[in-house]
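Taken from a larger complex, these chains appear in their original positions, while the remainder are omitted.
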Amino acid sequence: MRMGVLTSGGDCPGLNAVIRSVVHRATVDHGDEVIGFHDGWKGLLECDYRKLDLDAVGGILARGGTILGSSRVQPAHLRDGVERARSHVAELGLDAIIPIGGEGTLKAARLLSDAGLPIVGVPKTIDNDIAVTDVTFGFDTAVGVATEALDRLKTTAESHQRVMIVEVMGRHTGWIALHSGMAAGAHAIVVPERPFDIEELTRRVGERFSAGKKFAIVVVAEGAKPREGTMSFDAGGTDVYGHERFAGVARQLSLELERRLGKEARPVILGHVQRGGTPTAYDRVLATRFGWHAVEAAHRGDFGRMTALRGTDITLVPLADAVETLKTVPMERYDEVECVL
Amino acid sequence: MRMGVLTSGGDCPGLNAVIRSVVHRATVDHGDEVIGFHDGWKGLLECDYRKLDLDAVGGILARGGTILGSSRVQPAHLRDGVERARSHVAELGLDAIIPIGGEGTLKAARLLSDAGLPIVGVPKTIDNDIAVTDVTFGFDTAVGVATEALDRLKTTAESHQRVMIVEVMGRHTGWIALHSGMAAGAHAIVVPERPFDIEELTRRVGERFSAGKKFAIVVVAEGAKPREGTMSFDAGGTDVYGHERFAGVARQLSLELERRLGKEARPVILGHVQRGGTPTAYDRVLATRFGWHAVEAAHRGDFGRMTALRGTDITLVPLADAVETLKTVPMERYDEVECVL
Amino acid sequence: MRMGVLTSGGDCPGLNAVIRSVVHRATVDHGDEVIGFHDGWKGLLECDYRKLDLDAVGGILARGGTILGSSRVQPAHLRDGVERARSHVAELGLDAIIPIGGEGTLKAARLLSDAGLPIVGVPKTIDNDIAVTDVTFGFDTAVGVATEALDRLKTTAESHQRVMIVEVMGRHTGWIALHSGMAAGAHAIVVPERPFDIEELTRRVGERFSAGKKFAIVVVAEGAKPREGTMSFDAGGTDVYGHERFAGVARQLSLELERRLGKEARPVILGHVQRGGTPTAYDRVLATRFGWHAVEAAHRGDFGRMTALRGTDITLVPLADAVETLKTVPMERYDEVECVL
């Protein structure tokens, strides 16, 4: 067979492990040829690619980022995007395309699949918000980085009798906040799924100090918002250069808590360190298995699907199911953590 | 309710996280009392315990080891072990006992449960060999430590054009070898489930050098053995002090490969570092959830069972099922890795 | 002897290692008594302390923060601060006081020493800005944390073809920026000692992209400022609650570079993670040696001095010398790094 692989959307630890795994399985075990498109769908649309052999993927298993580059370009952005993709696939004689990406990428994958292209998707999201798979690679690394930072911040918060408000990734879902907060024993966790009540949060942190504790750690997902009417809040929007980025729930919460509690509060925004760098062993194993199974699916002609983890098994699920809903934190997971607001 | 918790068997990162979680959920949310038995079943048999409140479990979430101590003593070791356990439970007015441990501990738990004691088990094993749960805490940390070591060894192997034979834990199962080997891109993985053929291993490593590569990494589980008749092998047995420990598959393999290949080969035995120290975020989350659900099970009167991970859910499964078979690496997992012998 | 120890000023990895070392050396080897004042000078001024024996310092060597707490209170803040310190020292029968702290703390130490109190200081600063010692503990850990973050950011910057502007600690000196930037191979380093020229910075980063590189990493110390007249710059000042904290050189630089280069630029502010958590082995060794030598100095009656590292030796230097000047990055160190502006 002849396969094309591409990585699209935000950076995610484990992308290179998938690429490497696809190349190993396809070329060594099946004798396939593999090409890699540059910068996501853009590479497919512009026929910009390179050959991927064993040497090309040497030493990348533990490396963050993606050797193929990425972009947020999608076929639907171009009027003739689907047509161009189709003609390039034909031109290059590709028997399978393996796009690795998040929700947007998988939607595009479905579009192309519906248009008849032979596609096996591989889900990727540090946010853990893709449905129909227990988890994808990248999430474990992000949680690990956030947890290590929280571990560090605890001692500094304690020494200075402070509240630390730590903002982690998660625009729409609170998975990273929930897991890193559980792992580090945070005293309050604020997630986008549940608009928070600033009075309730103040009360909870305040009780901790009343009980003689010397510090508190609040983990807040970047997309968290206050319940309407409980606190004035600048939800961001675009700045003067058109970028939606400087709102900052942690900074606003920090000011508000300081004012209400009379205790020093400090915001820490972890930012992009959560999505770069060496993946954890967990993510490398999962990414490697996804790559392997994507190749197998292609050889079985099992197109229009994506790899998914179910328990300890890798299965293939319809792309259609994957993009229907965002996987938010279910109610019963909140119950497990005393401190989710 | 009044609950007793204990940790038994080998050390495992995450034990303290379970203890903390049990105490938090039980005392804060249910108003229960919790005591902790010292040194595993020994504490129950000798009525040696202490009260566990929030202060007692402060700051232990990320700490390796167990604040309660452990031992390998089991009720069945004493003629009247079950009776003693029963009378101490009555004496202390315990409504539930939560033993945290591996296969041996869970077998003992089943024995006591069959004898009518109110038990909810929590499985623990860095080896990942307990059936009916996808995984338990401790394994992810062990794999992480082994993978980091393998990452380090790669560069030194490469600089010196060597074969590195790295021995990881796994007396009966190859899970740590499989996962760390996959995560680090090892060139051969040797597991106890499949006696290895030294000629096949030599051939595989040799081909790598023939292909111009400058080094090779072989991961071997401590319990791996050669296929009969293919290589002389000292399987260990007891030393002069009665300890079964100095055999060393890595050392023997290293000598044999060096002799056969004419390349420097060096053994590295990772040993106890795999089971100590700070647990990964993954293990802390799993351990915390197990503790929470064990308390809930106790409150529901759901005894004779243990917590288990199934996909992303925590469920309760009969202790009987848990101890029936050892969970070995299934055949299809070998297929995913080119290099498992 | 009877000694009092205290930690004052900002949190710094290694404080607990000094405390532990003082207690070990003093009590085990000399048979001294040691007390620890709470919350820095505040504890001395308010006679708030506790006894420190071996048990009190068990398990703290590798822990961040300070078990004694800290504050920014200084004797000179109170009209009768020196008098109160003196009378408490007499009351408690102290033969030596060992304050551990940064520039402000050492100035206070000098004040009290000049007033006749028996003081041996231990310097502490993650910023590396204390003169007369090669380095102090805390700096190596801060540089390590910053470097690890830079390593992670590189892959994400590369995948997205971005400029990352990473703000590290250093209000007055660029040591952390210089060392972490060197260690991670940053493409530009901006330090407070040299006001930067935005055009020069733009040119340098731009040349990198012109040469076909796909990303750039700029490390900037929080106290860096543009050369006057080259760029509009909000130097911060106080916010509505009186806190001087939201200015943010990285955010301003990021907007400006994005505008000038037409490339995505993203700020990352590492913040408090740099000063919390487990110290590196280097910092633990240095802190332990400082504690040991402070006790020895006290026994020799060598007061009015502080411990210092000179090469591989620990020496004692006059407090007066230590606080005279801030140790800034010397000119010749810039020459070693092509990319310091």
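Lettered A, B and C in written order, each chain numbered from 1.
The definition used in the following text is that a contact is a pair of C-beta atoms (placed from the backbone, for glycine too) under 8 Å apart; a residue touches a chain by one contact, two chains touch by 3 or more.
Fair warning: this is a prediction, and the values are worked out from it, not measured in the lab.
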| item | value |
| --- | --- |
| Subunit count for the whole complex, all chains sharing one sequence, 3 displayed | 4 |
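One rule holds in what follows: only the chains that are shown with their structure count from here on.
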| item | value |
| --- | --- |
| Overall pattern in which the protein chains touch one another (line/ring/star/complete/other) | line |
| CA centroid of chain A to CA centroid of chain B, Å | 30 |
| Intercentroid distance (Cα basis), chain C paired with chain A, Å | 34 |
| Chain B and chain C, separation of their C-alpha mean positions in angstrom | 41 |
| Chain C residues within the chain A interface of the complex | 7, 10-11, 15, 63-66, 69-70, 145, 148-149, 151-161, 164, 214, 239, 241, 246, 251, 255, 258-259, 266-273, 275-278 |
| Footprint of chain B on chain A - complex, ascending | 20, 24-25, 28-29, 61-62, 134-135, 140, 143-144, 146-148, 151, 179-180, 182-185, 278, 280-282, 284-285, 288-289, 292-293, 310-312, 336, 338 |
